[in-house]
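All protein chains but one are shown at their positions in the complex.
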Amino acid sequence: MDLHKTDTGIENTWCLGCGNFGILQAVKKAIPKLEEKGIKRNQIVMTAGIGCHAKIFDYLNLNGVYGLHGRDIATSQGVKIANPDLKVITFSGDGNGMGEGFAHTMFAAKRNMDLTMVLHHNDVYALTTGQFTPLTEKGWKGPSTPQGSFEEPFNPLLLILIAGATFIARCYSGELSHLTDTIVKAIEHKGFSFIEVIQPAVSYHAWTEYKDKIEFLDKEPSDFEEALNAIRKRHKFTLGTFYNSNKPVYHEQLYGDHNPIKKSISRELRLQKLKKILDNAL
Amino acid sequence: MDLHKTDTGIENTWCLGCGNFGILQAVKKAIPKLEEKGIKRNQIVMTAGIGCHAKIFDYLNLNGVYGLHGRDIATSQGVKIANPDLKVITFSGDGNGMGEGFAHTMFAAKRNMDLTMVLHHNDVYALTTGQFTPLTEKGWKGPSTPQGSFEEPFNPLLLILIAGATFIARCYSGELSHLTDTIVKAIEHKGFSFIEVIQPAVSYHAWTEYKDKIEFLDKEPSDFEEALNAIRKRHKFTLGTFYNSNKPVYHEQLYGDHNPIKKSISRELRLQKLKKILDNAL
Amino acid sequence: MVKDVFTFLVGGKAGEGVKKAGSVAAQIFIEKGLKVFQMDDYMSLIRGGHNFSIVSTAKRDISSHYMKANISINSDKRSYDRHKNHLDKDGILVYNSDEISDSNGIGIPFTSMSKKFKMGTLMFGIGAIAVLAAYLKFSKEKLFDIIKKEFSKGIEDNIKYATEIYDLIDPKLKNKYELEDGDIKRPIMTGNQAISFGAIAGGLNTYFGYPMTPASTILHTLADYASEFGLAVVHAESEIAVINMAIGASFTGAKVMVGTSGGGFALMVEGFSLAGITEAPLLVVLSMRPGPATGVPTYTEQADLKFALSAGHGDFLRIVASPASVKDAFYLSAELLDLVCKFQTPGILLTEKHLSESAMTVDVNINNTIWAEYNLSDDIEDYKRYLFTSDGISPILFPPSDQLIKWNSYEHDEFGFTTEKAEIISKMHDKRHMKLKTLEKYMKEKIKTVKIYGDKGPLIFSYGSTTMSVLEALYYGDIKARLVQPTYLSPFPYWEIERFQDEPIIVVEMSKSEQFANLLKGQGGITIKKVISKYDGRPFDPIDLSEKIKEVL
Partner (left out) sequence: MVKDVFTFLVGGKAGEGVKKAGSVAAQIFIEKGLKVFQMDDYMSLIRGGHNFSIVSTAKRDISSHYMKANISINSDKRSYDRHKNHLDKDGILVYNSDEISDSNGIGIPFTSMSKKFKMGTLMFGIGAIAVLAAYLKFSKEKLFDIIKKEFSKGIEDNIKYATEIYDLIDPKLKNKYELEDGDIKRPIMTGNQAISFGAIAGGLNTYFGYPMTPASTILHTLADYASEFGLAVVHAESEIAVINMAIGASFTGAKVMVGTSGGGFALMVEGFSLAGITEAPLLVVLSMRPGPATGVPTYTEQADLKFALSAGHGDFLRIVASPASVKDAFYLSAELLDLVCKFQTPGILLTEKHLSESAMTVDVNINNTIWAEYNLSDDIEDYKRYLFTSDGISPILFPPSDQLIKWNSYEHDEFGFTTEKAEIISKMHDKRHMKLKTLEKYMKEKIKTVKIYGDKGPLIFSYGSTTMSVLEALYYGDIKARLVQPTYLSPFPYWEIERFQDEPIIVVEMSKSEQFANLLKGQGGITIKKVISKYDGRPFDPIDLSEKIKEVL
């Protein structure tokens, strides 16, 4: 299939009105913008976890790996490390990336891996019928917590900031242009970029639960302290880029400007070097 | 074997001068103090991960489970949930509890599980010959990073605070009485208590690397903000209790003052109830 | 076609009450004293797509749905296209005339008729039930009673919508169906409910889970009944947490179960091995769906058998058993809970989506369930957790105790202290291996490890829910055969199977690589004549299967 078609033509099985449509659209809009900036479509690799959010894999005409539940962010890291010329985007759910895959997310941030993670935050394990997630507010009556859940939710932006991410934003699937712009910025960003997207899962939550609460940061924080403050003090429906800074990225520290695939050493040279090593050992 | 012997008589295979001896001694001293406070020895259950730290399992005459690398903290949670009368202590290493088992540690804190975690922080995967851990400073030349590691370390106290722990302290295996007292306080504490112990692994680091840097908090923080501040602003060799607060614990939210084992419902009553359920369905 | 079976099929989008319509239909049949088999086919999505529920009922034991319906009711074109051939000879096709028209069926404008109600198309299921009621000459009053009993909200609108549909279709139905009454009302449950209730009856104290189709509803069922039965039911952060928590709970003497599907079990494997060496009583429910990896989450397969039989590094004893029916599942989960406690080792209740999520009427006698018991230590002096005994079983003790109780992931001595000594390593291996011998002896004496149906004719082997398909196919096709179904797969009950070594057999299973047939060959020394295997995610249909069996007999 030609990569340059816009759509994959695969039947979309999200619920009518699902917040995931906004994310899908934003990505579709972001791609031409990235192309304008010289990031080619065929250079982009996507990965997705498992859940409603991850169905975006079938709808986006991008190369990639539909991975395991919670492991997509590890898979993305493998992609980047093996071929650093590729731009990698991970689409993750709140159960996926903050539950099963929590450690991978945090370590990707710790390493400042040069990739983008989009967290579809809908407060439920949507595809498995609505159980509470690590981000769900206390009291949620899902099928695994019929009396109401009683764990305090994680604050994903706070965790990811502390872990070491260098680009951190919150968006809303109802704010398409902000979301689109943020995706573009995140992909352009060198280092670990994390976008939490408030994504209403209409089968469990109505858009009206969010609509009025949504607000934007008046001023984007300019350093770590301000970011920390804004993330802690502003409420969970505050949108904007909370942090944007620079730090060495993992793959460059690992091997500089090498590329393990494109600059793979030939068989001849390998054998030659190996012979030398074996001879020297004598 | 009688639980009331002090020692297990098992050969100790830690290196001479290892910081783990301090932790072992402190626990041995803490137990009688806990007994004075009414916590019986036979009520205590220990778990341990895998690593040098975990060998404490063989040396302490306490009931428990020598678990899997990184999973001890999950095992501890299972112990507590099944029989909340038991007091549970987990002995974990920095590779164990902040690497392989990172997610379990963070979720135990999130749940404010009523147990104690002692993190033997020695900056290496000691037992597997000295690789860098998630807490190791950049530049460590272990066998997996011969050119020097280049990941920024996690700040364990900061992470655990944000995740939801309610008792947080840092100790040093060279400060025995502080360590002993802190262990007693942590075990008495209702909720998730976390003690990071700076534990020199003499085969990789000399005591002198720490000795002069060790300092105590002048004033123990009195609330979350102060704790956050102290954890962030004081350096990593600052000892003391950084946080001590109260929040509902997991098992009580799950089933109040029930005890799934001690108050297990009889076979007769179960069958009676089941019959009713099946009849009602008709 | 299937003279003594009546089948109701309802198809539509997820979220339109299709599954609910299936279970209400099942209740109607139950009210009439009939036996029921309900199979729900749904896609991995929350709204939309195509789902269907198919409910077959009879006076006799029935162990499968039939893909030939007496009445098929479809809410949209997709459903109609899918099911127009799933009709019995005289079957009636009802379709949504807002979307299509077909002179061979009866059109009902389900959509436009639902428009005026708040719930709109969500009510389609009610409409389907109204059609069924009319077809079965159920009075409207009886229909209303059922709606009141089965639905919790929007009763009034539901009744209005049902009435309108009933009145509209009633005159169009020329030949209504006379459904005879059966004997008594029986409870209906899904396999997962049976597993949950069976475990409760067997003494379950704690359940740890992480959602994964088709095992999630065990977590949900037990969470619902947790306070009623004093259980701790925990939804943990991952399957790895689940199994390691479970082992902690087991250490305290809790009777413990966990449940998952293949991908989740894959994550539990290290913990499973830990249960092996620590000798932790632990029951894992592994409900299979098509793999590998994420596979096809909401469909059925039997391709995790080989994996279940050997998951985990190192040598240790495991018990693996697979129930053939919902009723079996009920008794088996208690029986397995008992075995893992008695033999202090992990066990797997291996099942499939087809059993987990299909519902059947069951005749269970709750008093016959086994109550799980340990071989408890009364030796309160000089207790040794891993005491060397002649049968390999070291009596167990739980905290609080004044004796030292150490469970150890490393190889260990009798006290549970870590060892690297050659002789002790060997002896501990021998001890654990001895439990296998003891267990085999116990199984020979006390447990029905293999069931044989029929007493003459060629030999067929199957296991798990595929057995139900075969039974129904044999009945339907009037085939004389003996069907052998090993409930226990590990330890492999060779003592029951050996006698079949001289006859070539037919195997029916749901795995491309013929895992069950390979097990029979490798462990049972059985000669395989032919394997009938299906691996498209759908359970066998008894009519198709009977033909396939006839071909190879």
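Lettered A, B and C in written order, each chain numbered from 1.
Rule of thumb we're sticking to: a residue touches a chain if its C-beta (ideal position, glycine included) is under 8 Å from a C-beta of that chain, and two chains touch if they have at least 3 such contacts.
In this text the structure is predicted, and so the values were computed from the model without any measurement.
J.: What are the shown chains in contact with the chain that isn't displayed?
T.: A, B, C
J.: Thinking of the whole complex, not just what is shown, which of B:Y59, B:Y125 or B:F167 touches the missing chain?
T.: Only one listed residue reaches the unshown chain, and that is B:Y125.
J.: Per the definition of touch given earlier, which of C:V5, C:V36, C:A241 or C:L267 contacts the omitted chain?
T.: Candidates C:V5, C:V36, C:A241 or C:L267; residue touching the omitted chain: C:L267.
J.: For the chain that got dropped from the picture, name the residues of subunit A it touches.
T.: Residues of subunit A in contact with the hidden chain: 1-4, 8, 10, 40, 42-43, 45, 47, 50, 55, 57-58, 61, 63-68, 71-72, 74-83, 85-86, 103-104, 107, 251, 254-255, 258, 260-261, 263-265, 267, 270-271, 273-275, 277-279, 281-282.
J.: List the residues of subunit C that touch the chain left out of this view.
T.: Looking at subunit C, the ones touching the missing chain are residues 43-44, 240, 261-263, 265-267, 269-270, 272-274, 276-278, 288, 290-299, 301, 303-304, 306-307, 309-316, 409-411, 419-420, 422-423, 425-426, 429-430, 432-433, 511-513, 515, 518, 521-523, 535-538.
J.: Applying the definition given at the start, please give the residues of subunit B touching the unseen chain.
T.: Given the touch definition above, subunit B has residues 13-16, 50, 52, 66, 68-70, 99-100, 102, 125-129, 131-132, 134, 143-147, 203 touching the missing chain.
We take it that only the chains that are shown with their structure count from here on.
J.: Using the stated contact rule, I'd like to know whether A-C or B-C comes out ahead in C-beta pair count.
T.: The greater number of contacts lies at B-C.
J.: Nearest whole angstrom, what separates the Cα centre of subunit A from the Cα centre of subunit B?
T.: That gives a centre separation of 32 Å.
J.: Provide the C-alpha centroid distance between subunit A and subunit C, rounded to the nearest whole angstrom.
T.: 36
J.: Indicate the whole-number Å distance between the mean C-alpha point of subunit B and the mean C-alpha point of subunit C.
T.: It comes to 40 Å between the two C-alpha centres.
J.: Which subunit A residues touch at least two other chains?
T.: Answer for subunit A, listing residues that touch two or more other chains: 102, 134.
J.: Mind pulling the residue numbers of subunit C that touch at least two other chains?
T.: 227, 237-238
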